[in-house]
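All protein chains but one are shown at their positions in the complex.
Which chain is which? They are A, B and C, in the order written, and residues in each are numbered from 1.
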Amino acid sequence: MQLYGEEIGSRLLLGTAQYPSPQILAEAVKTSGTEIITVSLRREGADGAGTGFWQLIKELGVKILPNTAGCHTAKEAVTTAQMAREVFGTNWIKLEVIGHSDNLQPDVFGLVEAARILSDEGFQVFPYTTDDLVVGEKLLEAGCEVLMPWGAPIGSGQGLRNPDALRAMRAHFPNVPLIVDAGIGRPSDACMAMELGMDAVLLNTAVAKAGDPAVMGAAMAQAIEAGRQGYAAQMMERRDMAVPSTPILGMAVFD
Amino acid sequence: MQLYGEEIGSRLLLGTAQYPSPQILAEAVKTSGTEIITVSLRREGADGAGTGFWQLIKELGVKILPNTAGCHTAKEAVTTAQMAREVFGTNWIKLEVIGHSDNLQPDVFGLVEAARILSDEGFQVFPYTTDDLVVGEKLLEAGCEVLMPWGAPIGSGQGLRNPDALRAMRAHFPNVPLIVDAGIGRPSDACMAMELGMDAVLLNTAVAKAGDPAVMGAAMAQAIEAGRQGYAAQMMERRDMAVPSTPILGMAVFD
Amino acid sequence: MQLYGEEIGSRLLLGTAQYPSPQILAEAVKTSGTEIITVSLRREGADGAGTGFWQLIKELGVKILPNTAGCHTAKEAVTTAQMAREVFGTNWIKLEVIGHSDNLQPDVFGLVEAARILSDEGFQVFPYTTDDLVVGEKLLEAGCEVLMPWGAPIGSGQGLRNPDALRAMRAHFPNVPLIVDAGIGRPSDACMAMELGMDAVLLNTAVAKAGDPAVMGAAMAQAIEAGRQGYAAQMMERRDMAVPSTPILGMAVFD
Partner (left out) sequence: MQLYGEEIGSRLLLGTAQYPSPQILAEAVKTSGTEIITVSLRREGADGAGTGFWQLIKELGVKILPNTAGCHTAKEAVTTAQMAREVFGTNWIKLEVIGHSDNLQPDVFGLVEAARILSDEGFQVFPYTTDDLVVGEKLLEAGCEVLMPWGAPIGSGQGLRNPDALRAMRAHFPNVPLIVDAGIGRPSDACMAMELGMDAVLLNTAVAKAGDPAVMGAAMAQAIEAGRQGYAAQMMERRDMAVPSTPILGMAVFD
C-alpha cells in the first residue's frame, strides 16, 4: 500500500490514546505490527509537557501521523497542524474537524476548507471524513490523496453502520487509498471493512479498552489480513437457496 | 481444543467437496493449516471407486472425519457411518441426517435417534444440528460430546443467520465444544462465530468456491484465529453514544 | 383467514397477561380489534380463583384460545389442555411445551408428542413452535392445521431474529396458516412478519408493557393490516444501485 508515495506494509493504523499505561501501549504497537501510529498534539503538548510519552513514541520506531483531535473549526485545525509539523517533523497530518461533540462526526465544510489550506501549505492530509461521495470528491480536489471515512462514531465500537456507503466509495474511488477510521469495535468489524475492499483500518479504542490490549492488537492485525486476503481471493456469492456442498456429482471432477 | 480426548491445534475444520481439482484441495488443506478434514463416504466409495482421491487424502497427513452427507434417514445414516468406520478406520463420524433437500437442514428427530444408536456402538459423533438448545441437550444425552450447530443453510454462504441463538448455546453449554458447521461464506463470518465463543468452525464451500481456494484457506484460518483472540482478550462494549477516543483527560495516565 | 374451519377477520391474536389492570386489557382488546385472545388456565384457575378475570373475558365477546403456558412436559401440557377444555368449553388449544426457562423456547420433541395426543382426542391444536421445517412437518402429520413459529424468545421484543427461516416456512407450507407467535416488540416487527407472507401475528408483551397499551393495540392492528396489504400488493424489489424516481423519461407515459 502506498500512502503519499511511501510504501507501507501493515494495513493497521493505531491510535495511542486511552491505554491503561504507556507500557501497554508499547506492547500493543508491537503485537499489532502497525507501522503508523496517530498522536494527538494536544496530549503530547507543544511545550514538551508529555516528554516521557514522546520519548516512548520515538523508541517504538514507527511512523507518526499527528492528528488534530479536539479541533472544532478549520482555523483551529490548521493551527494545530502547523504546530504538529514543528513538533513531529512530518508533513503528514490526520485532519479532524469535529462537527458535533455528541457523535464526534466530521464537520465536512470545515474539513474541506482546512484540507485545502493545509494541502496548499505542503501538508499531506489524511482527512477523517464521512462516507459521503461528494465530500470525498471535494477532498480530492482540495489536494488529499487518501480518504478516511468513518465506520461509526469515534469510540462507539459499533462497527460499520453503513457498509453500502463504503462499498459505493470503493466503486467511485478505485485508485484512492481508503482507510476506515473510527467505529471499529471487534476483529470481525475490521475484517469486514477489508472485505469491502478498503485499503486499511485505523483504530484505537477497540485495542486500548480491550481486556488485554496486546492480544487485541494482534487479533486486529490478523483480522485485517484475513479480510484483505478474502477480498483478494474473491469470496463466494451469498445464495438465497441452500445447495448441497457435498454432492455426488462432484466425484467425476476428481478422478 | 479437545475433541473426544484428542488435542487439536487448528480451530478450522475443512470439507473436501467441490474443489476445482484435487491439487487445489491439497493446497487449501495446507494453507489453511487444518488438522481435520471431512470426507464423504459416498464420494470416496466403499468399493474403492475414488482410489486416487483416497490416496491424496492419506498423503495430506491430517485427521479424517468421515461424514454421512446425503443421508435422509437415521437408518441410512447409521449404515453409512458403519461403512465409513470400515473404510476410514476411525470411530469419528460427522453425523448428517438431512431433513429437507431445499435448505439441507438437519432432521433433528432422526439426528437424535441416529446419534444414540451410533454412540451405543462406540462411535464418537459430531452431530450437524440446528441452534436449538433442547435438541442440543438431547444430543448430549444420546452420548455426543461435541455439538455442531449450523450458521446458515449448507452452501448458502449467508454467514450467521441467528447469532443470538448461538450465543444462547454458548451460555447453556459452557463446557461442550461447539463448532459452527455450514453457512460460513466470508472470513468475517468465521471471525464472528469465534467472537461469540464458538470453539471452532467447519467450512467447505467458502473455500472450495472462492476465486483462489488456497488463499481463501489461509484467510479463513487467520480470521478464526483473530476471532478467537478477540474473544479471549475481551472486546470493548459497543456504545450507543459516541465518546472521544483521544480525550485530553487521558494525558495524566501517561505521565 | 380460516383457522380450523372458522372464518376470522382480524389477523392479530392477543395475549392477556401482564397488563397494568383488567380494564386496560379490556381497552386494548377493543382498540386492537382482535377476535381471538389467549388465556392461561393457570392464571384463570380451574378452581375459579380468578372469577373476576373470567367474567371480564367473557364480556369481551371474543373467541378464547386457552394456552398451556408454563408447561414443561408433554404430559403436563396434555393434562392442562384437558382441564382448559372443561373450563373454557372449546376444542381450541394453544400448545406450549417449554424447553428452557431461559429463552422459553419450545421443546420440539414434547411438542410433537403432545400435539399427536391432543389431536387424537379431538383438540384443534395451535402449536407454539420454532422455525424448523422438519418440526413443522411433524406437527402437520400429528394433526395440526395451523403452525405458530416464534419470531424471537417470548417477552424479548426482539422482533424477527431469522426472517429467512420464516420465509422458508412460507415457501414450504403454502396452504397452512402460519401465525408468528412470540418476539414481536414493535409495530414494524409485526408489519415485517406480514410482509413475509405470514397469515397472522400473536403478541402480548408488546401491548401489555407499552406505555399506553390501548394505543399500542391499535398501532399493532394497523401495522399488521399494512404488512398484509403490502404483501398482497406486491412490493418493489430492493435494488442495489439507486435509480432516479423522477426521470424525464417518465413523461411520455402520461401524455
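Everything below uses one rule, namely that a residue touches a chain if its C-beta (ideal position, glycine included) is under 8 Å from a C-beta of that chain, and two chains touch if they have at least 3 such contacts.
On a predicted model such as this, the values are computed, not experimentally measured, just so you know.
Note that the undisplayed chain, when the full complex is considered, contacts A, C. Those residues of subunit C that touch the chain absent from the view are 15, 17-22, 40, 42-43, 45, 49-53, 67, 69-70, 102-104, 152-159, 182, 185-188, 191-192, 195, 204-206, 208-213, 215-216, 218-220, 222-223, 225-230, 232-248, 250-251, 253-255. On the side of subunit A, touch with the chain left out of the figure occurs at residues 99-100, 102-103, 105-109, 112, 130, 132-135, 138, 152, 158, 161-162, 164-165, 168, 171-172.
Keep in mind that, in the parts below, only the chains that are shown with their structure count from here on.
The set of chains in contact with subunit B as well as subunit C is empty.
Per-chain Cα centroids separate subunit A from subunit B by 33 Å. Here the CA centre of subunit A is 47 Å from the CA centre of subunit C. Across the assembly, subunit B contributes 102-103, 152, 158 as residues in contact with two or more other chains.
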